[in-house]
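With one protein chain withheld, the remaining protein chains of the complex are depicted in position.
Here is chain A:
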């Protein structure tokens, strides 16, 4: 490894290179006092440099023993892992079908759509559904809800939580007669207790919070879904420097992906729509531009199709492009009432 690429400060790198240490291997047999003399720095600082450098090179050498590149996985291992991947149900079976069972953990899923189509509703629904216990085929996790727009309605969360509790009671009554009859119904209060709500008021807070999530989830290991409603809001106001915007969004996207992989949480990012001019006419498209569209693993667009709401998979590495109807009811997201078998494959 070259000194230039090591995680040292610029001036330290400069000193090393000008003293002739262009590769880290050259430093392996140098003593701290010798280095201090040569670079005209204090011995403590020299020791610090040697430590940083040896940390870097050690991780490189050990890695060759098991796999070719450190931190990599073979495709076979990934398949094994994918098969055990848990998914969060959307409460609409058609919607779940096209998603291959629900919103997948370990991935970033972006959901966009016109105002009033049900983005926030879906967000709240997922925050509740993630808590369905293992016995009922759920994850038994907790949820983080990051509200950037102030559109989260507590009363609505209560309604959805109540409906979810009722459905579970119904389920156990039908399928497990006598089995777990003593089981207590989960109260809506318990659902709401497990949703951590953050209200973000500026883009700086948004970046800070996403940085901090790493620590927060380490402390709250049972968090299984992070919902950001919406990623767009603060980045569409008060922003003159478009290059800065792209850079900040890019950094945020990377951190979200890292978070999803590291903790196995589902990251759900809600996005707004905007009009985009192409081929001589205006079309609707998700906001934040083309470079952002690479940021998420899966992209789902919610849209109107005639009288019904449809979810359309716009982009996904593993799912085929399909659309399915769903509806928003008093209980939350549910199957569309009129048809049960009309999933179109495009």
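The rule we apply is simple: a contact is a pair of C-beta atoms (placed from the backbone, for glycine too) under 8 Å apart; a residue touches a chain by one contact, two chains touch by 3 or more; residues count from 1.
The working rule: contacts and distances are computed from a predicted model.
Its UniProt record calls the unshown chain "RecA family profile 1 domain-containing protein", which is the correct pick from "Origin recognition complex subunit 4", "3-methyl-2-oxobutanoate dehydrogenase (2-methylpropanoyl-transferring)", "RecA family profile 1 domain-containing protein" or "SAGA-associated factor 11". Contact with the chain that does not appear here is found for just one residue of A:136, A:171 or A:197, A:197.
Remark: the omitted chain is touched by one listed residue; of A:221, A:247, A:294 or A:320 this is A:247.
The omitted chain makes contact with just one of the residues A:52, A:172 or A:293: A:52. Hidden from this view is one chain, which touches chain A at 7-12, 52, 114-116, 120-121, 144-145, 149-151, 153-159, 189, 192-205, 207-209, 211-212, 214-215, 230, 232-234, 236-240, 242, 244, 247-248, 251, 272-275, 277-278, 281-285, 301, 303-308, 312, 314, 328-330, 346.
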